[in-house]
Every structure is written in structure tokens, then in C-alpha cells.
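Working notes, structure below.
A single protein chain has been omitted from the complex, and every remaining protein chain is retained in its original position.
Read from first to last, the chains carry the letters A, B and C; within each, the first residue is number 1.
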Amino acid sequence: MSETPRDTENLLRVRDLTVGFHTAAGQVDVVKQLDFDLARGGALGIVGESGSGKSMTSLAIMGLLPKGASRSGSIEFDGTELTTLPERAMRSIRGDRIAMIFQDPLSSLNPYYTVGTQIAEAYRSHRSGVTRRQARKVAIEAMERVHIRDAARRVDHYPHQFSGGMRQRVMIAMTLSMEPELIIADEPTTALDVTVQAQILDLLAEIRSDTGAGLILITHDLAVVSQVTDHLVVMRDGDLVEQGAAEQIFTDPQRDYTRMLLDAVPRIDDEIGLLRTLTAPTAEEES
Amino acid sequence: MIRFLLNRVMGMVVVLFLVCLFTFVIFFVLSPDPAVQICGKNCTPEVIDQLRANLGLDQPFWSQFWTFVSGLFVGRTYGSGPNAIDCAAPCLGYSFQTSQPVFDMIAQRLPVSATVAIGAAILWLLAGVSAGLVSAVREGRFADRFITGLTLTGMSIPNYVLGLSLQFLLVVTLGWLPFPQAVPFSEDPVQWFSNYLMPWIVLAVGASAVYTRLTRANVIETLQENYVRTARAKGLSPGLVWRRHALRPALTPIVTIFGMDFAGLLGGALITETVFGLNGIGKMAADSITKNDQPVIMGVTLLAAFFVVIGNMVVDLLYTAIDPRVRVGSAA
Amino acid sequence: MNDAPEPLLRARNLVKEFATGGAGLFGRSARFRAVDDVSLEVRTGETLALVGESGSGKSTTARLIARLLDTTGGSIEFAGREVHRLSGKALHAFRGEVQVIFQDPYSSLNPKHSVERIVTAPLVYQRRRIPGGARDFTKELMERVGLNPDHSARFPSQFSGGQAQRIGIARALAVGPKLIIADEAVSALDVSVQAQVINLLRGLQEEEGFSYLFIAHDLAVVRQIATRVAVMNGGRIVEEGERDQVFGAPRDEYTKKLLSAIPRINPEWDARRRENERARRAREQEAAL
Partner (left out) sequence: MTFTSTDLEVEGAAAGGETAGDPAPSSPPASGRRLVRAFLHDRAALACSVYILLIILMALAAPLLVKLSGWGPLEFDQSAVDPNLGGLPLGTAGGVSAEHWFGVEPGNGRDIFARIVYGARVSMTIALLATVLTSVLGVVFGLLAGYFGGRVDMVISRVMEFLMAFPALIFMIAVLSALPAENRQFLLVGVISFFGWPYLARIIRGQTMSLKEREFVESAKASGATSIQIIFKEILPNLSSTIIVMTTLAVPGYVGTEAGLSFLGVGVVPPTPSWGQMIASSVPWYAVDPAYFLFPGAFLFLLVLSFTVLGDRVKKIAESGEGRA
């Protein structure tokens, strides 16, 4: 599986990543010995159903695992090993060089501050000697780049004054202000309506072609991932099922689980018949 | 915004009116005839009737209630002729036992109750919030469990038990504090301070226990919010994450509760003032109960309700200022 | 369409308004029209899908039809009876003919009740006899929806999302309904489980011949199950028609926008995958021989 060449062109190189929780019943691993690479400027999709460990993988990369969770293995970002990096150094990477977009934009924005403050805050804490006014200008520019109309006025609005799609644009603007090399988007469109989803996906594509940033898109939606990413990692119950070029996985999946997943997706332009499901009950159906 | 304010003020007036009415009804129904009380021991039915007529007690309920309410705004006169007693504008009633308008009695004692309330509030706010923060940061560790144990104890100890124990320990046994004695601040600041110290502590212990628990719960809950995760994902320093994204949302609800508690305390700390012999509103109320001086009890009840209602409104307004979700409506 | 039989359900000019904003002492309450002049029909044995984005009024329409909400205007006729005039016994009878399956399987099952109690609840509430006793009746229903009948004493939290949704389906089947309103019934499920539940819903309809009013936002899912489709936007039905017409030749601008926004897997990839799949199966068979 890890036959990918060990070129230095990789922006991110993950090896043997394991994330576990300590519980009363002992160690429970939610991500098990995961290997994958992300090429510079590449777009990687991590796909899986609930409980597959895909979100934990993203939090492990960011070093933002919840209390009680531990990670082992290696995460190399641009030649820097992140797992052993001191928290202070990690902090200077977080938000500046690796940025993250979350699923629910409303709860991910602090209701007490204007969106401008929240966009500018990251900029000010990463760039020393930035005045309030400069940071505000950066915030407005970032909002303009994500096509929020009337940004100079909207910058002083609070999150609850925006619609769902607009809030997600604010989240993206927040990451953009720092010009990161890697953007991790965890289910960025799951909470949104389908027409808004299309806009946000277009925006992500536009930003990628503008800035050349790498993208990790975490989602349960195979159709979304097929449109956005060039490389794919399929996960199930914390295990890596298979990975490879998107085209290869969509045209010639090697694993039964991947095949079942692809068959189970209802199509808008395919024949209608019984949706194929795995004959053996899936893990989710066992109890 | 203006409509919101108007709504609040109207609601407040309604509640205050109801409090008035309710109190009045209870005392109208329950209280022994004031005329009999005033009249004293050697009394004839004729004198009582005379007194009743003078005081308007022979009037129907609504008319008496109206006299009472209007007395609050324009004052009223008890009786007529040369023996008439004037009770000036905010007339909360007249104590025939002490021959004083209730409002004046309260006004004299308000500074003492306010001093007790303010000192205790500062103490419990500082102690409660900081202990709560420590507890939240060290969640599950020794410090947290220690503080939790303390708060449970603090919540459980009735304040007269605590007050008497402290007095016994600090004044009688150890002699660290002088015996309480009412002196003005200007005369002997040290004695003044030590005089109030124990009431402050006693009131603060129970309240700060509650505030500790509240702070702890709020902070722990806020730290699990998604926006705190976002702040960390932005690479903000832990200090900044804490100050900006955890503390403000966590402490905002405390404003509400603080306002209510403080307002409640302004109306007199009955037990604490009694235990420490402080001549505040609370002690006056307790004494009036012993003497069965109904107008005073009623006045204090109304005043305390007034403070609570006002406190409620101030808190609402503060909340509007603090929480943008309330302040600016949704434009989406 | 002209020779179609008398519809099972006919809703005419439905309107539902909600009061919004504080109706304080000085506030006049604003009204928001969630459903605006909606008319629709569901025929016996068919599936009408009501699709739309959030806030389109599709769930409100479903609740009006199930009489979980009162209408502001319009009429709903079910099997010739005016739904919003029913009361007492007639209302119980209506409740026995129209059942609802909800979106969130955990939220729709009372966490404190056992499966047996949940599944038999409609009969108990309608004061009907449980045929064959509660225990056996539950087991039979559980088998029909593909659950282990030995788990009838368990509680909802002991089941996975897909299984919990099957319990919800069993509950709807308990009274032998003529119309099942499925409100986003598969939206919360993982894709593999979703496929199983869709298949189950289709199979049950073939067996029983009841109708579905299928509320969903996912057009791809709708296409798998619908006979006819009605598209809602801003409280109104903007387009209604046979499934293939709506998907193949949409007339309304909004429908077109909705269809084009759906992310899809490259059909050419799908074709190649099927090709590869066939080749692989052939190879396997050869190897087996």
C-alpha cells in the first residue's frame, strides 16, 4: 500500500499513525497504523463512514486531539516531524502553515466576537507588530477573496448574522488570511444545502488553484470527494482500507468494502435498481 | 431596542404591583388589628372604632389598597386634625410602635445592609470565581477534588452555625478579633473593618461555594465548544484562547446570577445581621417580627422585592450589552 | 394521468403560518409563511417524493398532512375524509392509517422504553388489541424489518443507527397503515446503511402496497424510490411530475439549479468500474473452475 515514492516533494508524510483513547476497558484505538502522503499542492480525500476515524486523523495532524487521546507514529510536514515538536513550535505552524475548516460553521465561530475580529486574531498572533487597522484590512481582503459582498461592512458583523453558507465562507476566509500551505477541511459542506455546497466546493477549488495550497478533504460523501481530490484514502473502523489515485479507486477498487461503498451511493444518472449492499452485515449492523 | 426596554419596564411595574397586592392581601387577612395594637391595654371598643376610622381601617379592601399605593407616590396622612401624622412621598407605611415612617427607618439602616452586601459580594465573587477557575483547569486532579469538597462543605453549613462558630473561635477563644461594636468608619477604621469582617465571611462562604461550582461547570462546558477548538486551530496561545474564547462566554451567565443574589442581599441579610447584631434592614425586620410591627415587615418585604425586580432588569440590560446575539438581531 | 384512480390523499391550497419574533406587550408578532398554497396528491401504492432544501417547507407540509400541526388554511382529504375535522374514534382510525418515520432514529425512539413498548405503542394509544400478544407481535415485526427478534426487550441506545431506524419502521408497520410519511428517514444514516434501509422500504411497499410520502433533500436518494416528485422552494411547490420527467427534463429554473448542484461521480468512471468488475468476476469464476 505504501508503495508511493519517497520523494521530498511530499508536503505531508504520515506513517504508522495510531490514535488511541485510554478507557476503563483499556486502550481503544480509533486510528490504526495509518500511512499516507500528500503531494505538494495535491488534494487528498479521506473517506469513511461514521466511526472510521477520519476526523481523528485530521485532529491528530493538527495536534488538537481531545483530552485522553494519544497519538503515535510519524507525521512529517514539509520535512518537520510534528509528533515530537514542542507545543510552542506546533502553535506557530497551526493556523499559519496548516489551517483547518470544520463541519459546523456556527458552533465553530465564537458568538461573542465579530467575524472580523476572529479573522484578524490569527493574523495578529502569527505576525508580530501588526496594528489593529492592518489586521482589519487583512480580514476585509480575506472576506472579499471568499466573495462575501460588502466585506467592509460585514467585517463588523457577528456570526449569527450570517447564513450557513456565508459562515463557512468566513471560516475559509479565516484560513486564507494566513496563506497556509495545507488546508484540512473536515466535512466542510455536510451541514450545508446542496446548492450552497456546490458554491463552497467551487470556492475551495478556486483557492487551491490561486494559492497552490495542499488540501485534505475529510468527508463521508464519495461524490464530493470524486469532484475535488486527486488522491483518496478509504478508512473503516480506524483501519486504512485502500488508497490510491482517485481515478484508480473509482474505476478499479481493490477491496470489497470500497466496492460496496461505491455501489451503495445512489446516483442521479445511473440505472435504478436494488442498491447493492454488502451481503455480510457491515460492522455497523452487528451488535 | 426601545421596545425591548419598554417591555422590560412594563413587566417590572406589573411584578411590583403584584408584589404590593399580594403582600397587602396577606397582611390584610392575617395581621391582628393594628388599631388594637396602637390602642394598648386599657382600651374601649369606642376608642378602637375611633382609631379604625382615623386610620381608614373601616374602609373596604380596595380603597385601603389604593390609599397605600398612592401613598407610595404622593404620600399620605394618617388620621385627621391635630393628631394627624404625615408620611411623606415614598410612604411605605408608618410604624406606630416606633412612631416613625417606615421609609425613614429603612433609609437609616440601608447603609449598614449595603456595606454588608457589597463587602460580601466582592469576597464571594473573587473567591468563588477564582476557585472555580482553578477547579476547572485542574479538572479531576487533587486541587479540583479538594475544592469540590470545600464547596460542598461551604454549601452545607447554615450561616448562623458558621457565624456563631466563627465568633466563638475568633473572638471568644482566640481573641483575634475584638468584640463587634458599631462604630462609624471615620472614627475607628480598624474596629469598623473587623466589625464587618465576620458577616462578610459568613455570607461569602455559602455563596462562593455556589459560584465556584457554577464557574467550574461553565468553564468546563465552554472549553468543549467548537469555537475553542477553532481558536486553538488558529494557533493562538493558550493564554489567548483562555482569555478571549473560554472566559468570556463562561463568565457571562455569572453576571445574571450575581445581579440577582446581590439585589436579594440588599434587602437585608436577616440571619447574619441578627447573629452579629448589625443594625441593618435584616435585623430590623427580625426585630419587627418579634414585636409584631406589621407596617415595618410589609415595608421591608416590598423594598426587598423592589431590589430583586430592579436587579433582574439591570441584569437583563447588562446581558444585552454583553451578548451580541441578544444585542443585534439576526440579519441572515 | 387522466385515468388515475381516486387519490388516497389530496391536499389543496395548504397554508401554514408561524408567529415569529417577541410578541411582548408592545410588540406585534410578525408572521412567517412556511407553507404557501401547496396542493398535492398521493395515490394508492405510489411514492410521492417532496424534495427541497432546508427551510423549503417540506417537513412542515408533512406535519400538516400527518396532523401533527394545525393548518392555517387549505384542506387535506385522506381516503375521502377531511383530516382536520377528525376527532375521537375517527382520529384514532386516521392515526392507524397514516404513520410517520422520522429523521433521527435515536430522537424518534423514547430512550426509556423497550423495543416492545415502542413498537406496540401505536396500538396501545389507539386502544386496539395487539394481535397474538405484545411479545410475539413485536418479534414478528422485528423479523420483517430485518432485526433479531430476540432483542425485543432491549432499549434504543443498544442499537446502531441503522437498526434504530428499522425499529422506527417496525413501529410504523404495527398498525398496518395505508400511507407512510417518511420525513428524511434515511438522511442521517451512513451510505451503506442508507442503501439497506432504502431497499427495505422498497421491499415493504411491494409486499404491502401502501403509499409513501417521502420527504428528502437528497435528490439522488429520491430518484431511487420515488414514483413522482414535487420540488419545494420557499414554501411553494415549484415543479411536480413523474420522476423521469423531473430528473430528465426539468422545467423549473430552481429544479435545474438543484439538479446541477448535486455532486456526482463521473459516469465514465462508473462505466469503467463496471467493466473492471465484470472482468474480475469472470476471472474469479475461471479460477474457481
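Just so we're on the same page, contacts are C-beta pairs under 8 Å (C-beta built on N, C-alpha and C of every residue); 3 or more make two chains touch, one makes a residue touch a chain.
Everything quoted here is computed from the prediction, not taken from an experiment.
Student: In the whole complex, what residues of chain B lie against the chain that is missing from view?
Tutor: Answer for chain B: residues 15, 18-19, 22-23, 26-27, 30-32, 148, 152-153, 155-161, 164-165, 167-168, 172, 203, 206-207, 210-211, 213-214, 217-218, 221, 253, 257, 260-261, 264-265, 267-268, 270-271, 274-275, 285-286, 289-290, 292, 294, 297-298, 300-301, 304-305, 308-309, 312 touch the chain left out.
Student: Determine and list the chain C residues touching the chain excluded from the picture.
Tutor: Given the touch definition above, chain C has residues 63, 66, 68, 91-92, 95-96, 98-100, 102-104, 106-113, 121-122, 125-126, 154-155, 157-161, 163-164, 168, 171, 175 touching the missing chain.
We take it that only the chains that are shown with their structure count from here on.
Student: Pick the pair with more C-beta contacts: A-C or A-B?
Tutor: A-C
Student: Chain B to chain C: how many Å between their CA centres?
Tutor: The separation of the two C-alpha centroids amounts to 56 Å.
Student: Please report how many Å separate the Cα centroid of chain A from that of chain C, as a whole number.
Tutor: Using C-alpha averages as centres, the distance is 32 Å.
Student: Which residues does chain B have that touch at least 2 chains other than itself?
Tutor: Correct list: empty.
Student: Across the complex, what residues on chain A touch chain B?
Tutor: 62, 64, 91-96, 99-100, 102, 104, 107-114, 121-122, 125-126, 157-158, 160-163, 166, 171, 174
Student: Where on chain C does chain A make contact in their complex?
Tutor: 53-54, 151, 158-163, 190-196, 198-199, 202, 217-221, 223-224, 247, 257-267, 269-270, 272-273, 276-277
Student: Which part of chain B faces chain A closely enough to touch in the complex?
Tutor: Those in contact with chain A are residues 225-227, 229-237, 240, 244-245, 248-249, 252, 323-325, 328, 330-332.
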